[in-house]
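Only one structure is covered here, and it is reproduced in the block below.
With one protein chain withheld, the remaining protein chains of the complex are depicted in position.
And then chain A:
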Amino acid sequence: MFSLSQRFQTVSNTAVTVGLFLAAFIIGTSWFQLVSNHAFDLSSSISNVTPKINVRTSRYYGSVNGKAKENAKVSFDLEADLTKLFNWNTKQVFTYLTAEYENVKHTRQNEVTFWDKIITSKDDAVLNLTDAQSKYHVWDVQEKLTGKDLKLKLHWNIQPWVGPLVYGETDGTFTLSIPEREKTEKKAKESESAESSSPN
């Protein structure tokens, strides 16, 4: 005789098996699509990057005990075509512009994000930005950012409808040398007081 639990078990077993096979099929075909579209060597171009340094004293801008902390923003031009990352298993593409650098003594490797974007549709996947502002104020964990060489790169991450998260980077790079600030203490003080008076 068939009991309720037996029926339930059979139905759920079948559902799980079918679900797993379907997921495997979707993951396999979307990988095939990515590879055959050469999605892992997309081109991009990063140019016209200009830094802007601010001095901050808030904890939320990396300042410890109210000590002045250099924050960097950049403006940049960016061209990239990410349409090949969209296939039937792409829920969204998260693309982000990072900078890699080493500290002064070359003992620490750092990577920071200046800008990122969520792209949910293939129609928005062509990036053509001129003089775009970075989203984030960036500071170093211990040192100043000025006087360092930052290597900028555009990365992407596909978040799927089901399956593994896929990561990759585009081939465009840009090396940004942030110049030392001129030793104008007065200027720094001015910007500091302006910072403390403005809410953040």
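The working rule: a contact is a pair of C-beta atoms (placed from the backbone, for glycine too) under 8 Å apart; a residue touches a chain by one contact, two chains touch by 3 or more; residues count from 1.
Following the convention adopted for this analysis, contacts and distances are computed from a predicted model.
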- Mind telling me which option in "Multifunctional methyltransferase subunit trm112", "Signal peptidase complex catalytic subunit SEC11", "Serine/threonine-protein kinase SSN3" or "Ribosomal RNA-processing protein 42" is what UniProt lists for the chain we can't see? "Signal peptidase complex catalytic subunit SEC11"
- Message: Need a quick check: the contact residues on chain A for the chain that isn't drawn.
- Response: 1, 3-6, 8, 23, 59-60, 62, 64, 91-92, 94, 96, 98, 102, 106-113, 116, 118, 120, 136, 138, 140-141, 155, 157, 159-165, 167
